[in-house]
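There's a structure below that I have some questions on.
Of the protein chains in this complex, all but one are displayed in their positions.
The block that comes next holds subunit A.
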Amino acid sequence: MQEVLESTLVLSRIQFAANISFHILFPTITIALAWLLFFFKWRFQRTQHPVWMRVYRFWVKIFALTFALGVVTGITMSFQFGTNWPLFMERVGNIAGPLLGYEVLTAFFLEATFLGIMLFGINRVPQWVHTLATLLVAVGTSMSAFWIIALNSWMHTPAGFYLEHGVAMPESWLAIIFNPSMPYRLAHMMLASFLTASFFVAGISAYRILKGDSKRAPRLALTTAVVLAAVVAPLQMFVGDLHGLNTLEHQPQKIAAMEGVWDTERGAPLLLFAWPDETTRANRYEVGVPKLASVILTHDPDGEIVGLNDFALNHPPVKPLFFGFRIMVAVGLLMLTLAWLSVWHLWRRGNLPAWLLKGLVAMTFSGWVATLAGWYVTEMGRQPWLVTGVLRTADAVTTQPSAHVALSLAAYLIVYAFLLWAYLHTVFHMAKKSVAVEEYETKSLQEMSAIANAPVVKPAHSGAML
């Protein structure tokens, strides 16, 4: 019996991780892309220059596709709590429920309804209403992030509640929503979304230019994206540092695992590389900068960092946190470098050399890598708790037979692998297709169907192009 539950737990954890990892890919793009679309639409309304409409039209199609994937994978999420983690809602549902409820009420309906007007209503409403619809979609996606981050942060740093027979009861909603880690996590995630979206836009635009697209639209989108990235990247490092300090205060075991600190020490080095070994409880092959971890975390070269051994075995797994954190930071530094190089080239020379364009193409989905790595660090860093100090992950899982969970997990993985392939394939296909489109005029039938939700009627001679 015990063994069955153990495999159900492992499979349920993998399934939840798979579902939420796949889901977050799409909102991470759409949260910020919605604001970029609003910017493009607003610029068009102000200048009436057709190039802004061109940029808007291309990206709104990508947005619609990405948003649809976010919606369908999000519906899956709303079932996960009940299907696999029944005790989560029974124990902390009094807190989690209303936060999720406000997400549905204030965000989901808003974005879904105005998306309809944004995508299909441009000829049916006044221009300002269409721009307003675009704005409301952006507000909706950000509201959604606000509520879900409030809930997630509460699971890390619960506040504003008391326990009654093991069930969490609300005491102060303000304290629950604005719990200690919430402002930092929200800022970190919003900036992550802006970085992800700007590298996404830059990468696809660079791809178009490399494919021979000499129109203004992709260059304008590229410039907007790299300038945004160049501003956001350093800001993200600053906010990330604050978030780390906040974590040190509330979840020191997570920081100890991220830094690979086994024994409490003063003047801890910043490890650039090491191989944390959980059996000997020590690091192998350490390469580090002396005292730097202490400087970063305590702003004092001899500051004390509490080690993993002080938490007995009540600490998260070390390797995933240690490496996840380094991957996130490395990608972040790469983004900063590339963004600043691009802006410098644009500023001094007015365009980007081919090697830099290729670099941006390679970095198209770098935001996904950094975002997922960061989420793995923070979520695995909460283990063994589901809600810190209140509910353990192992105590919340369903009693469903593991065969059922294995079946559902296999089904999700197959569907997700296929969807990811289809998504990437389609995005690059759309980019390629846009290369051949003329600069501004879009009234031809062929173009109409290209921007519509209608399939393109393939001309007889185009077989060789595909």
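Before moving on, here are some points about what is shown:
Following the convention adopted for this analysis, a contact is a pair of C-beta atoms (placed from the backbone, for glycine too) under 8 Å apart; a residue touches a chain by one contact, two chains touch by 3 or more; residues count from 1.
Basically, contacts and distances are computed from a predicted model.
Not every chain of the complex appears here, and the one that does not is recorded in UniProt as "Cytochrome d ubiquinol oxidase subunit II", selected from "K+/H+ antiporter subunit F", "Branched-chain amino acid ABC transporter permease", "Thiamine biosynthesis protein ThiS" or "Cytochrome d ubiquinol oxidase subunit II". For the options A:F16, A:W52 or A:F108, the residue in contact with the chain missing from this view is A:F108. From the set A:L5, A:A18 or A:V125, the residue in touch with the chain omitted from the display is A:V125, counting the whole complex. The residue from A:I95, A:V318 or A:L360 that touches the chain not shown here is A:I95. As for the chain not pictured, it touches subunit A at residues 53, 56-57, 60-61, 64-65, 68-69, 71-76, 78-79, 81-83, 86-87, 89-90, 93-95, 97-98, 100-102, 104-106, 108-110, 112-117, 119-122, 124-125, 167, 169-170, 173, 398-400, 404, 407-408, 411, 415, 419, 422, 425-426, 429-430, 448-449, 451-458, 466.
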